[in-house]
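Note that one protein chain is taken out, while the other chains of the complex remain in position.
Each chain carries a letter (A, B and C) given by its place in the written order, and its residues are counted from 1.
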Amino acid sequence: MTQENRIKGGQIDRTKTLRFTFDGHPYTGHPGDTLASALLANGVRLMGRSFKYHRPRGPLSAGSEEPNAIVELRTGARQEPNTRATVAELFDGLEANSQNRFPSLKFDLMGINDRLSPFFAAGFYYKTFMWPAAFWEKIYEPIIRRAAGLGSLTREEDPDQYDKGFLHCDILIIGAGPAGLMATLTAARAGARVILADEDFRMGGRLNAETLTVGNHSGADWAEDTVRTLAQMPNVRLMPRTTVLGAMDHGIYSAVERVSDHLPIPAPGKPRQILWRIYSAHAILAAGATERPIAFENNDRPGILLAGSLRTYANRYAVAVGDRVAVFTNNDDGLRTATDLQAKGIDIAAVIDTRQEGDLLPGIRHLKGAQVIDTKGKLGLKSITIRHANGRSETLSVNALGVSGGWNPNLNIASHHRGRPVWNDAIHAFTPPTGGPKNLTAAGAAAGALSTHAALQTGAAQANAALEALGLKTHTPDLPKAEDAPLNLTPFWYVGEGKGRAWIDQQNDVTVKDVKLAKQENFTSVEHLKRYTTLGMATDQGKTGNILGLAIMAELTGRSIPQTGTTIYRPPYTPVAMGALAGRSRGPEFKPTRLTPSHKWAAEQGAIFVEVGMWLRAQWFPKAGETTWRQSVDREVLQTRASVGICDVTTLGKIDIQGCDAGAFLDRVYANTFSTLPIGKVRYGLMLREDGIVMDDGTTARMGENEWVMTTTTANAVPVFRHLEYVRQCLYPDMDVQLISTTEAWAQFSVAGPNARKLLQKVVDQDISDAAFPYMACGNITVCGGLRARLFRISFSGELAYEIAVPTRYGDALIREMMKAGEEFGAVAYGTESLGVMRVEKGHVAGNELNGQTTALNMGLGKMVSKKKDSIGMVLSQREGLNADDGLRLVGVKPVDPSKPLTAGSHFLDIGAAPVAANDGGWLTSVVYSPHLKSSIALGYLKNGTARIGQKMRAVNLLAKTEVEVEIVSPHFFDPEGDRLRG
Amino acid sequence: MIINHPLLGPRDAQEFTYLGDAALIDRPDGMAFPDATAAQDAFHDYLYLRDNPAGEHRELWFHEQGDRSWLVVTRNTVTHEITKVEFARDVARSRGRSK
Amino acid sequence: MADHRLHPITPLGHDTPHSVTIGPVTITEVTDTALASLAARLGEGKAVADIADTAGIPLPGSGHAAQGATFAAFWLSPDMWMVEAPFATHEDIVAILKPHFGETASLTEQTDAWARFDVTAPDLPAMFERLCNFDLRAHGPGAATRTVIEHLGCYVVIRAPGHLSVLGPRSSAASLFHALETAARSAF
């Protein structure tokens, strides 16, 4: 086939031929075609099957409202289900396939559903499939699930890239038809920053689809000239292929720009689509209107289109959908289809006009007061049966029918803030609500101004109003002359005659009968109607069908349409690719990666890294010959405790706190007292939330009279900083305190073990003997011949330990220097696993214990909460429920048989107690293997735990069906007196 | 949403972190009560109970990805319209808070 | 500075600053600037302004950066600035500034808290509109703001037409650099 239905004219580039396939068959088209227009040009009307009954369907429209012609575009990982053929821009090599059919589009076995349709009325599934109960998941539902769905994803990663971005303008104009172009021209000439976005690849809107003139030009030429003029203006950004998705708060609009969908694949480095957030002071909705159909029996055959879409195909795409065409209309706009097509040399069989009044079209068989009552043609329209005003019926042989029930303004975005659309009796359609998004106005057909003149006029007027609000100079441009004909619509929603089905929502197969059934069962609220029948729930979001359903329900219940209900819209305006919404944040780039100062060095050592929040930290450092992680970790722990180990602890939050009131401030934010801490000393601090639960812990060092350095846990660095600012600004605004994070500024290493001092003394320029730098000392020092550094004598491992910090850029060099200095002691680097082992051996709490549910008392730190001063959380930590004698207490746990491994998350049960909640004693929070104790050991929260030390219980993991007999011990497994860290 | 920062002008709300009702500024003094029950009663009401109005709401936002100011934003919870933005520090002072 | 024996690495982990050119865009790691935050103590705003003036430290208003003979600065928050100075001569920047301000201000070293990338291109807005919500078309040299780039809190300082600095958290330098490269390829 070679474009047998291609006619003269149109806005396609006939100098180039594009090849494409549909269901494997090769076809050709031209630049400027959509997939649908090219298929129609090739005589292909059948493009899809409906959702429920698998009815054969062709395109209903030529735009984004399309319910029927949806295909799988492209193949392989780029396969894109449910793509509207009516807006898919043709490119060379395009491959498309029909979907939701088996084995083929023309012969679909699931078409059996259509024969069984009496059994599948609206909501039938709520009334059956209930017996026996177990059959739902096993039998009924799997069948339904397999049959449902539309297109398919390939299960391969989307290979394309997506971008996001932010645009700013004075005025955003949505839609580049006559109203949008006129508005843009007006605003741009006044000097405003304007963005003009249009979902189409060719700007001009209906001007491209009509034969109407603007000024002395054809509408399409005027649009092209105007676009060319605008493109020259630096204050205008033209964004074709850009759909404004939604109106967010305060003038923010979301939009998606399809950068590469018209190309076989995106150019290297270029995104497929970009999600824009557009920040605008004003917006003008000029999104046009969507034609609506009339429901009648078998109104869903391929070849039956909206009347305006027949014009679009003929005028813009140079395609005759059929060579013998009828038009069914209740308004004057539908008549244009007949005159336009006839002018193109297409045979007009008849215009079936439901109205009695009005003039007859010259030279065309124009039937007044007539209706289409049935059609024939299984895979494509062959004939229509009409009922004349005098009651006579007649069958006309036609292969295309245009239907016009009027035009609905595309007000969707204007109702995104839940404003109710307003019924307009002049055009018998809803128009934008009065309470729409602030500073959004509507112009042109979107505002209900349906003529070209009215579009131009309201476009200019709304632009001027926006300019005035912006304080910019306005001028009323000379409006080019254009038609200003009224619609002359007499409402007519559906043909009552006939026993067959008249389709409202063509994708979801909702019929007039379904609406009647919903009425019969009292699902009369418009929301109940939609939910019960699935009206408007398909991929076209009910753009053509919703109003029909509403109107029919209104008629059935004897109410007006606005009384029956209105439909408000939610974003997105048309469905939007998930990839665009995700942008660049996916795969390894899902979140930024934070690397420690020693990362490069650790990677050279072959370290295994682990995600800790956004950080990557060395988890352990395998050595040659070590085959399990335990071997590495045991070695790191044993060697640290035997000699010395080094660990990068930069990830802990560091907050610089200065000011005359810093000490008093710390007394407020910590449960214990800090203001008495001498200069040059560090103290462990416990920070509570106001509800008395522990928020964070860490050490804070007093570096000077008014200079303090707080450390936080890695996880809480950001929330603690926010909390400190809250306390400083909102609670104690007159405290002289200044805060800034220095987490990233310093590379900080823990040096732990009996030889820590010896090692460090080789790099530190000052004397750090126990006398000069005792336990819990801190100070500014220099290292390696004069580099400024900080030293803290603190220990998480329970060993003689220091934390040393240098400016981050020197962290890499420092760890190399320290490892070299430590060679004589056999110094090891250790990772987070060993850190965890040593802290559990020492009984220090960490993330698993600081889980936001536990108190200082739970942790055995109840005495730290000073009641002599006010501090955040002090009062509410005293509530009875948090102070029960038999409440949870931190304990240590050892297996009675040291060879038995423990599992974190196991629960405590008494020996012999049944595994039921009433016997639940608590749980194991952290489990490590202690090479020192040669046993799995754990920390846990146990009810009345302190009193149970020495007793035996079971640690039960019901998930793995294991249990271990354990002894409850002190959480301080290792060096409970703390001799080593003071050594 | 856009919050019109007193110094920086309009900024996307995404730069901010939300806390809640600005009444959290009115924290009781934990040492000012005759007994623990009275203190806990007062702190319970302060921390847990909310007006939660459908309408104008004064609330705390932290310009976390900005200048680190805590702001009191007066915003309508039905329309999201923002009618006033103040530095929380100024509000706290005006409500008698000091050190 | 002291003649210590530790060799620095750049935020991207190189011995010398890294640079890449993508079409019209050049992205360069900048490590030769020392940074310190300067926060006026409560009620000392006037004193700090006077001292800064004498010391040649410009203290711009909100949303701005300013360049002096030796020192430059950009605004961080009320009564708080980031002071910039040449690293070679001001590595220990706090020690240099502290004598000027005494107890009127809190000073904190920030040099290595940030990875700085300078970006030059004739049409920076076309690239940065894909990165952050900062309207470069409406701002010129001397504008400075904090903004979010790929989930990272960054400062953007416009140095000159077609030249700006992005300061992001040093630990995330590689992620930030990747984002800049990707945006440059995407935009041009």
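To be clear about the criterion, a residue touches a chain if its C-beta (ideal position, glycine included) is under 8 Å from a C-beta of that chain, and two chains touch if they have at least 3 such contacts.
We take it that contacts and distances are computed from a predicted model.
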{"item": "Per UniProt, the name of the complex member that is left out, chosen from \"Hydrogenase iron-sulfur subunit\", \"Peptide/nickel transport system permease protein\", \"Ribose ABC transporter ribose-binding protein\" or \"Sarcosine oxidase subunit beta family protein\"", "value": "\"Sarcosine oxidase subunit beta family protein\""}
{"item": "Chains in view touching the one left out", "value": "A, B"}
{"item": "Residue in contact with the excluded chain [from A:82, A:672 or A:755]", "value": "A:82"}
{"item": "Candidate in contact with the missing chain, chosen from A:303, A:583 or A:811", "value": "A:583"}
{"item": "Selected residue (touches chain absent from view) among A:160, A:667 or A:812", "value": "A:160"}
{"item": "Among A:517, A:638 or A:819, residue touching the chain not depicted", "value": "A:517"}
{"item": "Residues of subunit B in contact with the chain not shown", "value": "1, 13-14, 18-21, 40-41, 44-45, 47-54, 57, 59, 75, 77-80"}
{"item": "Touching residues (missing chain, whole complex) on subunit A", "value": "51, 77-82, 118-119, 121, 124-131, 133, 136-137, 141, 144-146, 148-158, 160, 162, 164, 248-249, 252, 254, 275, 277, 416-418, 513, 517, 520-523, 525, 527-528, 531-532, 534, 537-539, 541, 570-572, 575-579, 581-583, 585-591, 593, 610-612, 689-693, 695, 847-848, 851-853, 876, 879-883, 903-907, 915-917, 919-920, 923, 925-927, 956-960"}
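The rule is short, and it goes like this: only the chains that are shown with their structure count from here on.
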{"item": "Mean-CA-position distance for subunit B and subunit A (Å)", "value": "29"}
{"item": "Whole-Å gap separating subunit A and subunit C, where each centre is the average of the chain's CA atoms", "value": "32"}
{"item": "Shared-contact residues (touching 2 or more other chains) in subunit B", "value": "12, 64, 68-69, 87"}
{"item": "Per-residue multi-chain contacts in subunit C, two or more chains", "value": "133"}
{"item": "Interfacial residue positions of subunit A with respect to subunit C in the complex", "value": "161, 163-168, 193, 268-271, 274, 277, 279, 584-585, 589, 591-596, 599-600, 614-615, 650, 656, 658-661, 706-707, 734-736, 738, 740-747, 782-788, 806-810, 812-814, 817"}
{"item": "In the complex with subunit A, residue positions of subunit B that touch it", "value": "1-2, 10, 12-13, 17, 19, 24-25, 27-31, 33, 36, 39-40, 42-44, 47, 60, 62, 64, 68-70, 79-82, 87-90, 92-93, 97-99"}
{"item": "Interface residues, subunit C side, partner subunit A - complex", "value": "1-11, 13, 31, 37, 39, 41-43, 80, 92, 95, 103, 106, 108-114, 129-135, 137-138, 150-152, 169-176, 178-179, 182-183, 185-186"}
